[in-house]
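Complex shown without one protein chain; remaining protein chains in place.
Coming up: subunit A.
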Amino acid sequence: MKSRTSLPAVFLAPPLAILAVLAFVPTAYAIYISFRDRELSRPDGSFVGLQNYLDLFSDRRFINAVGVSLTWEVLTVTLTLLVAIALGILLFEFASSRMRGVMTLLFLVPVILPRVSAAFVWKFAFHPLYGIVTYPYKAITGQPLDLLSSPATALMTVALVDVWQWGLFFAVIVLKLLETLPPQPFEAARLDHARPWEVYAYVALPMLKAPLISLAFIKMIESLRAFDLIYVMTRGGPGIATETLDMYAFSQGFIESGRISYASGMAVLMMLATTVIFTVIWKRVKP
């Protein structure tokens, strides 16, 4: 149906124009300088074609960062959804209305905390000498537990903090989604002697497929921006064990080298890969 007034366009045009400038100008500039050899300390720089992109594929830190980023995505998205669904169902099944209210409030607290603050709190909590999380292990075994210093456990440990923030928040959303479902299908399933887990596995969750997929996409996009959490907790270490693509790009651009063209090349590749992968997944799983 055709709009009878141009008012929506009048109101939409300015913010859309601002958004377009904010989004496209930096993107276009990043693409432009990725074909140059610009460094922070040298404002000149010349056109180098695809050299930055070719160099990336022989850079072991870049290859490692791709692997770490993929692992991070899979870990955080999967664990967040599993925790959210499990807690959401538990609250829906066992908690009274009053208890649900209290738990909802508590579950929202982690995600309200600024990421940097949360990262500092957890970094201290995981400290092998003073940390509250590692204290029971130290008390029982007499040995300190240094989870953030081991390449085998560091990424998983940081991922747990991410899941703590987002899994609890998503659990509240899952609970609210379950509360919106009509009771009849549940009653019908129970009349057919479905066990509790079967009610959720075969009735409730399929009914929530669309919003759960949306939640998964939101988390996938959010997980791409893990920089603050990783930067505070491990700075990409030990070694390069938790160095994600955004972390490595920032290191190359601002911490170590000032190679902003090289860092932009990484950012452009990351943007392309994200766009392609997300489009493919979206097309395949679209409810």
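Rule of thumb we're sticking to: a residue touches a chain if its C-beta (ideal position, glycine included) is under 8 Å from a C-beta of that chain, and two chains touch if they have at least 3 such contacts; residues count from 1.
Basically, contacts and distances are computed from a predicted model.
Which of "Sarcosine oxidase subunit delta", "Endoglucanase", "Sugar ABC transporter substrate-binding protein" or "SDR family oxidoreductase" is the UniProt protein name of the chain not shown?
Per the UniProt record, that chain is "Sugar ABC transporter substrate-binding protein".
Out of A:T104, A:S257 or A:T274, which is the one that touches the chain we can't see?
Checking each option in A:T104, A:S257 or A:T274, the one touching the absent chain turns out to be A:S257.
Where the complex has a chain not shown, which of A:G67, A:P110, A:P144 or A:P211 is the residue touching it?
A:P144
Sort through A:R195, A:K209 or A:R235 and give me the one touching the missing partner chain.
Going through A:R195, A:K209 or A:R235 one by one, A:R235 is the residue touching the chain not shown.
Touching the missing chain, which residues of subunit A?
Residues touching the hidden chain, for subunit A, are 37, 40-43, 61, 127-130, 142-144, 146, 148-151, 154, 234-241, 250-251, 254-258.
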